[in-house]
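A single protein chain has been omitted from the complex, and every remaining protein chain is retained in its original position.
Showing subunit A:
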Amino acid sequence: MTPTPSSTASAPAEHAATDGSFDDIVRSDSSLRRFLHGLPGVDQVGCEARAAGLGTRSIKTTSKAFAIDLAIRMVDLTTLEGQDTHGKVRALASKAMRPDPADPTCPATAAVCVYPDMVATAKQTLGDSGVHVAAVATAFPSGRAAMDIKLADVQDAVEAGADEIDMVIDRGAFLSGRYLEVFEEIAQVREACGDAHLKVIFETGELQTYDNVRRASWLAMMAGGHFIKTSTGKVQPAATLPVTLIMLEAVRDFREQTGQMVGVKPAGGIKTTKDAIKYLVMVNEIAGPDWLDPDWFRFGASTLLNDLLMQRTKMTTGRYSGPDYFTLD
């Protein structure tokens, strides 16, 4: 299949499974490879220029207030460190429920994101507040473990009460072209998730090319991921605007073909309100306003929340705030 001239179209017209089933494509490794490599190539320069162009939009006053509150509601407040303690997770969960204790009108974040062994602690603190618990699983962040260990990792988190599972794909398998193996892995994890939502992390910083990001997006969506997520936050570069743009195009085209919506989550490296608003503009322009909702778009972040809160305080009080007035994490 020849690439389409338009850099923004990622839909593979010929191979499209109009009934929403991809059985033909995932029948064998070679048919899957043919499909993924048949996806139109990404125009790297065009993509980066488009992302940079969307980043220059000026969002002010009421629009900015709306964007800040929306961004706060989209934050997956994350702590994924070896030094995490139960106390820190409890503090983080409390912050997720009420990010700005001084202002009751400040919305809660979407979720807290922790390692599986911390899920019970987070769940206990969050109770029925509506803030979800997301757990990273499948040998996060490298994804280098045997399949049964990865599945046990997922089951462990689900049993502890996780509402969402963030899995990492096996980048080694993906890069060496063993796409079906990655597909099976995602599908099995999805099954192990039960009712929990599955986010599939690509670690785009390790995928080398934009074409690979597009391929991984389609692979994960076909395998049943509810969300596609850029990065673990442990590898640089983490989330970037062009990579997120490609993933937003993929979910848009996937819905056009199958009617199913898939969410997008950029994670890592988004630190300022300005950055967050750039992403929101892109969501609106590329995927469409349907995605401007915490159910369909998330930010994986920790420091971002404080900057959002400082900007929010600036808008309500009319003076600049400082980091001293918000908790460290």
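The definition used in the following text is that contacts are C-beta pairs under 8 Å (C-beta built on N, C-alpha and C of every residue); 3 or more make two chains touch, one makes a residue touch a chain; residues count from 1.
By definition in this document, contacts and distances are computed from a predicted model.
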item	value
Among "Oligopeptide transport system permease protein", "Aldehyde dehydrogenase family protein", "Sigma-70 family RNA polymerase sigma factor" or "Amino acid/amide ABC transporter membrane protein 1 (HAAT family)", the UniProt name of the subunit that does not appear here	"Aldehyde dehydrogenase family protein"
Given A:S142, A:Q155, A:T303 or A:S321, the one touching the chain that is not displayed	A:S321
Sites on subunit A contacted by the missing partner chain, in the whole complex	318-325
